[in-house]
Each structure stands twice: as C-alpha cells, then as structure tokens.
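One protein chain omitted, others in place.
Showing chain A:
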Amino acid sequence: MPIESPVPAAGEEYPAGLSRRTFIAATAAAGGATASGLLAEPAEAAEAAENGRVSLTVNGARHATTVDNRTSLLDLLREHLGLTGSKKGCNAGACGACTVLVDGRRVVSCLTLAVRLNGADVTTVEGLADGDLLHPLQQAFIDQDALQCGFCTPGQIVSGVGCIREGHTGSREEIREWMSGNICRCGCYPKIVRAVEQAAGRK
C-alpha cells in the first residue's frame, strides 16, 4: 500500500538551513520513517544497496523493474515509464497534480515511494480511456470546459474518478469538499464540479 512519507519524496524541498542529512536525522528522531541507507556517510551510501526490485501493474501493463529507492511513484511513471500524463506541481503532497489510483484508491504519487509498491495496481490518466472512447469524466471535462491550461487536469480527472467511486457526489458541496485536494490555479473549480456531477449522473 502507498506510504505517505513524512520526508519530501525525492530529496527536494528541504527547509532552509538543514542539510538533507540533518533533516532526515531530525525527522528520524521525531519518529518519521526513513529509507535505510540514507543516514550513512555519502561514501558508504554510494555502496549501500540503494536500489530495489519492484513489480507492479500500470494501466493494465505489468512492469518489473529496478528502481532507485529514492524514486517516487510519480518519477517512476514520468521519467522511467514515459507516462508523463501525471504532473508534478509541488512534489510535496499539496497540489494533487500527481494523483493516481493505487489499488483503486487515489494517492498523491509524489509522496509514494515506488519501491514500496510491489504487486500494486496503478491507474493513471493514460489508463482511463477505452481505446478511442474517453472515460465519461474525461468527456465531461471537455463538455463542461473544466480545464484551461490543462496542467492540473490529469490529477483532477483521476481524483474525480476516485471521488465518484467513493460515492462523494451527493451534492455540489460534497463534491467541492472531496475535490479540494486538487488545486487548479486557472480556477476551473465550478466547472470541475459540474463535470464530476455529469459523469456521476451517468453511472
């Protein structure tokens, strides 16, 4: 299952004044989980086992691969599997642009370490359409013009699919609440709500 790491996923976004090592030491002391090997001296770290094997399904296709233990699911998808639909908006769990479904649950893939996903079933925005036939929510986004720049859109749509599956579409207020983990800086919110409503109504 996805791990929502307390440590910024791939080594970025450290509070100023703390080096990576002191930051990890601080979070470790505070009880945070850290990947093994990162506390070692750099020279030792280079030799320590920094890679792991992982076998997972992405949009129905099986991938068995060796990943750097530091690699987030988002970076695995984008940089290694060439699935660039999921976006990196903050790399810190705050924007939702990287939302994917892991075993049916919506997670922020930037905070999910890839190496922990053995056996997981991942769905990204690339896996929603059925050939040329768009997923009803994808079509609803176009119909309602629930996108402008389109950068948050993959995350919004995957999140919306999760929202509909979870049954959080009883009212506009409920949709607004359950879609609030996904920032849209272009400000498409009212239309995103309408798109989720449209797609939920068809189910």
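Basically, contacts are C-beta pairs under 8 Å (C-beta built on N, C-alpha and C of every residue); 3 or more make two chains touch, one makes a residue touch a chain; residues count from 1.
Going forward, contacts and distances are computed from a predicted model.
Student: Have a look at "ABC transporter permease", "Tryptophan synthase alpha chain", "Xanthine dehydrogenase YagR molybdenum-binding subunit" or "Methyl-accepting chemotaxis sensory transducer" and point out the UniProt protein name belonging to the hidden chain.
Tutor: "Xanthine dehydrogenase YagR molybdenum-binding subunit"
Student: Given the contact definition stated above, which residue among A:Thr57, A:Thr84 or A:Gln198 touches the chain not shown here?
Tutor: In the complete complex, the chain left out is touched by residue A:Thr84.
Student: Where does chain A touch the missing chain, residue by residue?
Tutor: Where chain A meets the chain not shown: residues 10-14, 16-17, 19-20, 42-43, 46, 68, 70-71, 75, 78-79, 82-92, 94-95, 97, 124-126, 128-129, 134, 138-139, 141-143, 145, 147-154, 157, 175-177, 179-193.
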